[in-house]
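Below: one structure in structure tokens.
Note that one protein chain of the assembly has been removed; the remaining protein chains are unaltered in position.
Note that the chains are named A and B in the order they appear, and that numbering of residues resets to 1 at the start of each chain.
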């Protein structure tokens, strides 16, 4: 009878809707697992949200722009409201972008939000990726999500490139020309790919329409799929957290999705959107009206790509002009090598998690983040990579640096050429030393307490600084990190007396392991015995 | 290289579980557990909580006003009105007001929500257990058994003829898609080797659209030319000018170091391709004192007094020179097409 009385009770409307949906979608089961899902609080965990939200903003504003943009290279003579372009021959794509900027109310704002959001999206992904890198958050079980994120970054670069090329202005057209030149440099297939991509000779009349479908459909479609996969995996793996009291590899400590994160993450979307709108109100981006329509025989100095392509541009600019002519064929190394380097440098980043896990041989799950100092070799390698990236960014803008810092263009090119080789090595060595220094300081702090700044005079006249012992929470936090032992190749003779020859790969692995975790490459963390010995004795230093 | 080769003891003790040899109560570094929750002012002082509520409500209200302001700006400001606003300059009144009001409306919703979450929602930290991602051995065994059953029932392993022909069919069918791409563009053939220039074509000044005469071109000047008969409204103008654009300068014949360059010039007037041999930018940063020309895209530098050879940067070969002379009307004319392909190098260039 009790069931009968229960069904008689009329459920509130919201519940009835939920019941309806549950009967078809099983939403109660989903909500049970996720509604009170815990997210740890740390500002660096919100970098990914910046990317997600700017991606959504880009899609929203992009849809609006498609309502007015004409992806056509038909030539028209401009008679719109922008005076300095009156009567100029231009493509419809360029003319419609002028219309969006000068004749559609709010069109300029949406264009600027779209473009600023793209610049910030890429910058956000870069910083997010390095947050993940330096804290070791890519380790098992998150390697696949690292690859998803990496692919999003690379696809984001190309989506951005195809997007800023669409207005068919003089600056972006110069970038497309560069792309065509780079394609031509590919051995055997270069000329064919160029002809097929452009529908004939450069620039032809097809490229804008083709870039358009790539920019608004193909690439964002793939990216949307990857974003969804990325988020599902974040939910499925649960978020990582920094070491601290109460935080273990088996739990996640933070606030529940409902209500705190719903409000914080939802609110953050509005904060990001609002902030980018303000930027679009006060700062111009890509003023195509000042650049002029594309013509293959016109150019402006200071021709640069958007920042995320700048590092590729740097490789291309500082490369010596090597060209090999043999048997009636030309190998354009001056363009080909930068293209290959561009791929290799990016691939190194994508593959790093797998290389590291091979070196450590660690197949366990990791949910506690490393502090960068506690992984000195990884941190050093990461900083070396970032150094290459930024050195090449400087190379990509060498003409702007030259005029604004009153230096010679040629001198900057030479600086970049040398820094490409010296910079990362220097960065690696310095970073690792700094990390080891910080590890030593942590050890000191654990064993001797924090320097209080208070000087005390002992009865016999000696001055000492009072060290305050750390709280149990701090002691735990500072000693919670993992330390690997270097892998030994092991005995070369097995228990049966049969000689075993280690393979070259095994030797390489042992050597790498030593350089990661060898004696001088990490500071052994204090043991409980050390701590007890010091605190039980004269623990005042 | 599987994990079996790594002895277990080489791996560190798992983070956040135990610390070295000393276990349990004697461990000074043991995890003291989640710290006790400390209340915020809003948790213990109702007046403070009410203040927070009012602040959140104020932000939401201001957001509404900002949206009204957005609509008002849209209606009030003409699309072409320019106003001076320090320090932004002479900006569009519409863009500025729309952006600021929209930004404020959105930002205040976000700020309100976050302030609400930070001050009024519970800030007690909760620990949630993680569960192993890997399946239990029982589950794994069940899945493997199911798979084996399915594979056996399909007889894919036994009936090799089916398997092989199916793989063959699946491998071939994408070819249709590849074939369909063929008409994306024509084959390269010799297109990259030819330009519009031909014997007898006059050099047309791109500023005046008049044929150039030798006396027009003085030492130290820079002029751009295109072949006569190429019209700006021609359907293939862009593709043709992308190869045919010329840069005309005049150098005292005695100062031309390259013998061929001097022969191909007309009284010191030389015509070089304007298209960079690196990746095809229109190169034309001509320094008249040194006769160096710099590419604005990747800084390849060419010496126009020495056969336009590369003296700096990533370009791999010299700019092609067009052989010119003077026709019976006294105008400059080409004495043929370029002898080598203009623009970026490619595999078949040779």
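In the analysis below, contacts are C-beta pairs under 8 Å (C-beta built on N, C-alpha and C of every residue); 3 or more make two chains touch, one makes a residue touch a chain.
Everything below uses one rule, namely that contacts and distances are computed from a predicted model.
Engineer: Could you tell me which of "Tol-Pal system protein TolB", "Biopolymer transporter ExbD", "Thioredoxin-like fold domain-containing protein" or "Cytochrome bc1 complex cytochrome c subunit" is the UniProt name of the chain missing from the displayed complex?
Structural biologist: "Cytochrome bc1 complex cytochrome c subunit"
Engineer: If I consider the whole complex, including the chain that's not displayed, which of A:50, A:65 or A:368 touches that chain?
Structural biologist: Selected residue, touching the omitted chain: A:50.
Engineer: If I consider the whole complex, including the chain that's not displayed, which of A:18, A:60 or A:400 touches that chain?
Structural biologist: A:400
Engineer: From the listed residues A:18, A:123 or A:262, report the one that touches the chain absent from this view.
Structural biologist: A:123
Engineer: I need the residue numbers on chain A that touch the omitted chain, in ascending order.
Structural biologist: Contact residues on chain A toward the absent chain are 41-43, 45-47, 49-50, 83-88, 101-102, 108, 112, 116, 119-120, 123-124, 127, 170-171, 264, 267-268, 271-272, 275-276, 279-287, 290-292, 295, 297-307, 310, 397-400, 402-403, 406-411.
Engineer: Could you pull out which residues of chain B are in touch with the chain that's been left out?
Structural biologist: Where chain B meets the chain not shown: residues 38-45, 82, 87-92, 95-96, 99, 114, 118-119, 123, 205-208, 212-213, 215-218, 220-224, 249, 282-290, 292, 294, 296, 299, 301, 312.
As a working rule, only the chains that are shown with their structure count from here on.
Engineer: In the complex formed with chain A, which residues of chain B make contact?
Structural biologist: Within the complex, chain B contacts chain A at residues 1, 3, 5-6, 9-17, 19-22, 26-35, 74, 79-80, 88, 91-92, 94-100, 102-114, 116-118, 121-123, 125-130, 132-133, 181, 184-188, 191-192, 206, 224, 226, 232-233, 235, 238-239, 241-243, 245, 274-275, 278-285, 296-300, 310, 312-317, 343-350.
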